[in-house]
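Note that this complex is displayed minus one protein chain, with the remaining chains in position.
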Amino acid sequence: MIAQHMPIIQIILPLMAAPVCLIIRHPHVVWIWAVAISLLCLPISVSLLMQVMDTGTIVYELGGWAAPWGIEYRIDTLNAFVLVIVSAIGAVVMPYARRSVEKEIPVSRIYIFYSMMLLCQTGLMGIAITGDAFNLFVFLEISSLSSYVLISFGTDRRALTAAYRYLIMGTIGATFYIIGVGFMYSATGSLNIHDLSTLIPEMAGSRTVQAALAFLTVGLGLKVALFPLHMWLPNAYTYAPSAVTVFLAATATKVAVYALIRVTYTIFGTVDFLDIVPARDLLMGMALIAMFVGSAVAIYQVNIKRMLAYSSVAQIGYMILGLSFDTVNGVAAGIIHLFNHAMMKGGLFMVLGAVMYRIGSVHLHDMAGLGKKMPLTMAAFVGGGLSLIGVPLTVGFVSKWYLIQAALEKGWWPVAALIVVSSLMAVIYVWRVVEVIYMKPAGQAAENATEAPMSLLIPTWVLIGAAVYFGIDATTTVDVAVAAAEALLGGAR
Amino acid sequence: MKQKIILRVISKFLIPYILLFALYVQWHGDFGPGGGFQAGVIFAAGFILYAIIFGVDTVRVVIPAVVTRLLLVFGVLLYSGVGVAGIILGGNYLDYNVLAHEPTHGQHYGILLVELGVGITVASAMITIFCTFAGRGPEDPEEEV
Amino acid sequence: MGMIAIAIARIHNLFAVVMLTGIFSLLGAAAYVIMDAVDVAFTEAAVGAGISTVLMLGTLALTTSEEKPSPKKNVVGALIVVTITGAVLIYGTLDMPHYGDPLAPVHQHVADRYIGQSGTEVGLPNVVTSVLASYRGYDTLGETYVIFIAAIGVLAILGRVRFPRRREEDIAEDDAQKTPDETARETGA
Partner (left out) sequence: MAFPGLLNYWLIIGLMMIGFYIVIAHGNLIKKIVGLNVFQVSVFLLYITMGKVEGGTAPILAEGITAYSNPLPHVLILTAIVVGVATTSLGLALVVRIRNAYGSIEEDELDVQDDRP
């Protein structure tokens, strides 16, 4: 009986756990509670993924009403994979959060913090799991509203303006999304994604449907932080509390990319007008610009958190680039990078959280000489940095390898060349940091720094270790991603 | 506004009716327009009116922060709990058909409880939000960070 | 409504703007009634014209009620963005069914069952309530959680006693010395 209800348990477990935090209230007990819940979510999502790989799509009808009248959960390989990413990151971040939260957030607010973290995780998983376009909006708002609150917990006053700006841009994005859903609904009368995917192709010529696609893309593009809609991201990541940055950087944009994949491939997948309207070319152009502008701006940052945030903008470009190829290998490369980037960026931000914990700053000059003071932490940074560049034997290499292959397959060798060039830009910004932490003598800030505590170090190394492991043995991720991509493209192309 | 006698008298006269109307909207939502959400807002409006005229501290005597917080939690858990009850009784999540012997009765109970959950959550959320805004002085010093 | 929207855009006194927003919401509610959406109208009147206005007034009291005329730098850019968006929207409406058309796909696909069957399947006369709480009850659950987030989020952002970061021991000490009244304030009001 439990197995049958697994999809909904995945969501309601953290959802119902969040209000309980308000009853518990004691900082440590709340933390234990949150950790327990997030650890429980992981095996559920893994078992869902295994179940999907074995038996195919799982459908769960909420309230017992058949879709399209009721809301259904429809889990295929892609959803299940995204669920695993989110719950895995959640399970690593929650244990990590305790020490850095103690330092960055007033004790009387800690219980709200964990409540919001659980809700944010629920919202992201709810987006990934749902089979209903409007339900997706509801969970999008659950995750967004809780992330605004989480960002505003930051200690710098700029966290407030960052949260405010994110709130405005996020709400515009969500409103664009519902305009798009409204147009689709007006044309078809349905809100169910599976239902829409059969109805929309019949009316591909409809101008309403075309406008719907435009609004859905822009709305989700805002959430994805696709260039030039990325304005909210750098400040939000820079000034949010460390644990929040780790969590959001590793999951929020990934889930938005997932939603974009859903819209462009599942709903509009077989629609021909995309070849007439250069939507994919436009997407590719923006992705390429994002890769270069993101990396270029990252090179000039002295706040390392901000540097990694801009690097995220560039990495999101890689994912979208994979999507815009419109081939199984391209989409698979995008999905692989989704997973890989979650691990390495999560790990890198965790390193910065540890640095913040020890020296209270993440400015480049404050970090001088940390290589000797915090050798294990900084080794993790090097590992993550190598992965970001795409050195062989790291996950970054795997995703870029597939991306370049997909580009060559289409005969677009200039695109492949651009991928290599932008990787070289990553070398520059990673090297700047590595140089400072290993070659320069310790400055005032780093004078008395010691190795980060174990509770920060272990989660960091779990993610970086995973990044290395999946870089050496990429078969699992590649299999899943290719299966997901094939399912999305329906084997037709 | 401690000295505005007309306001004080009239509002004291009105508030019971506002609360009564909220309850009507809550329970009558199945038949006419209305339901948990609207009822919650109206119920909260009664308290907010009281707070505007007699001050937030007075309202907090009637309904302390602890109470609104617990009600907030109770409301959302009631809603989700009805869903879980559906699972336990052999249906899917939020399936009300299994709540009673006859499906329509089950639907009725389910909707009633769910709307109650919404109403409680919304009322206590609105009171919390208002009191948090109003309980803050215009120039409270910002925390030192 | 158009007049009021333009007035909202032009007026610099925020107090007037907030009042106009309330009126805008009320007019919206009236429009909903005309289009048979009584439940929505009820909610919009209670929320848009009631709660939102009260909250905005509260915010004005805590901040300022005069908008400074902004430098004209982003007006052109904003107009371009708005024009493009509006053009795409109008382009999208060209193939939409006409107002009130009973043959529109919206009324054919899923709505039929709600109107035709909900009386026997759910047993309530108010179809909106049936759909809200039963057919799409899960959306409503999400919505309840959204309100929950808003409440505790506001509590987290604006809660009264905000003390600087301190060592844990200090806070434990504080807690010990705190009167019940203080504790209550800190947690809620």
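Think of it as A, B and C in the order they're written, each chain with its own count starting at 1.
Heads up, the rule we're going with is that a residue touches a chain if its C-beta (ideal position, glycine included) is under 8 Å from a C-beta of that chain, and two chains touch if they have at least 3 such contacts.
Given the structure is predicted, the values throughout are model-derived calculations rather than measurements.
S.K.: Among the chains present, which touch the one that was left out?
M.R.: Answer for the hidden chain's contacts among shown chains: A, B, C.
S.K.: Among A:Val20, A:Leu160 or A:Ala296, exactly one should touch the missing chain; which is it?
M.R.: Result: among the candidates, A:Leu160 touches the missing chain.
S.K.: Hey, which of A:Ser47, A:Thr171 or A:Thr327 is the one touching the hidden chain?
M.R.: Selected residue, touching the omitted chain: A:Thr171.
S.K.: Using the touch rule from the top, list residues of chain C that touch the missing partner.
M.R.: Against the missing chain, chain C presents residues 1-2, 5-6, 8-9, 14, 17-18, 21, 24-25, 28, 31-32, 35-40, 43-44, 47-48, 51-52, 55-56, 58-60, 62-64, 67-68, 70-71, 74-75, 78-79, 81-83, 85-86, 89-90, 93-94, 96, 98-102, 104, 106-107, 110-111, 114-115, 118-119, 125-128, 130-132, 136, 139-140, 142-143, 146-147, 149-150, 153-154, 157-158.
S.K.: Considering the whole complex rather than only what is displayed, give the residues of chain A touching the chain that is not shown.
M.R.: 134, 137-138, 141, 145, 148-149, 152, 157-158, 160-161, 163-164, 167-168, 171-172, 174-175, 178-179, 182, 185-186, 191
S.K.: State which residues belonging to chain B touch the missing partner chain.
M.R.: 31-33, 37, 122, 129, 132-133, 136, 139-142
Methods note: only the chains that are shown with their structure count from here on.
S.K.: Viewed as a graph of touching chains, is the assembly arranged as a line, ring, star, complete set, or other?
M.R.: Contact pattern: complete, every chain touching every other.
S.K.: If every chain is reduced to the average of its C-alpha atoms, which one ends up farthest from chain C?
M.R.: It is A.
S.K.: Please work out the Cα centroid separation of chain A and chain B, and write it as a whole number of Å.
M.R.: That gives a centre separation of 35 Å.
S.K.: Which residue numbers or ranges of chain C touch two or more of the other chains?
M.R.: Those would be 134, 137-138, 143, 145, 148, 150, 152, 155, 159, 162-163, 165, 187.
S.K.: Multi-chain contacts only, two chains or more: what residues does chain B have there?
M.R.: Where chain B meets two or more other chains at a single residue, that happens at 69, 72, 76, 80, 83, 93-94, 96, 142-143, 145.
S.K.: Enumerate the contact residues on chain B facing chain C in the complex.
M.R.: 29-35, 37-38, 41-42, 44-45, 48, 56-57, 60, 64-66, 68-69, 72, 75-76, 79-80, 83, 93-94, 96, 103-104, 107-108, 110-111, 114-115, 117-118, 121-122, 124-126, 128-136, 138, 140, 142-145
S.K.: Sort out for me which residues of chain A touch chain C in the complex.
M.R.: 15, 18-19, 22, 62-63, 65, 68-71, 102-104, 106-109, 112-113, 115-116, 119, 126, 134-135, 138-139, 141-142, 145-146, 148-149, 152-153, 155, 179, 183, 185-191, 206-212, 214-215
S.K.: Mind pulling up the chain C residues that touch chain A in the complex?
M.R.: Touching chain A from chain C are residues 88-89, 91-97, 104-111, 113-114, 134-139, 142-143, 145-146, 148-150, 152-153, 155-157, 159, 161-163, 165, 168, 171, 186-187.
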